[in-house]
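Here you go, one structure.
Every protein chain of the complex appears in place save one, which is left out.
Take a look at chain A:
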């Protein structure tokens, strides 16, 4: 299971992405579990709102952080996220 660049990516309705004030980080919540996210993972997942394709997520983040060459890192992370069921494609 890998990311299809031609389909928009949305966050799974079976999980919840949430900022945790006490931990000062984003977490993913699901039945009996929680994953703590680092800043870059959280930035990527927040853009998985069902409106963007892989290329747009990369472009948005490269613009936001005034950098280039994020394609590989973002693709790798999103593949992991897809395998974990955190995100989905139609």
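Methods note: a contact is a pair of C-beta atoms (placed from the backbone, for glycine too) under 8 Å apart; a residue touches a chain by one contact, two chains touch by 3 or more; residues count from 1.
As a working rule, contacts and distances are computed from a predicted model.
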| item | value |
| --- | --- |
| Undepicted complex member, UniProt protein name, chosen from "3-oxoadipate--succinyl-CoA transferase subunit A", "ATP-binding cassette domain-containing protein", "3-oxoacyl-[acyl-carrier-protein] synthase 2" or "PqqA peptide cyclase" | "PqqA peptide cyclase" |
| Candidates A:14, A:63 or A:80 - the one touching the absent chain | A:14 |
| Residue, one of A:27, A:53 or A:70, that touches the chain absent here | A:27 |
| In chain A, positions touching the absent partner | 1, 13-14, 16, 18, 20, 22-23, 27, 29-34, 83, 85 |
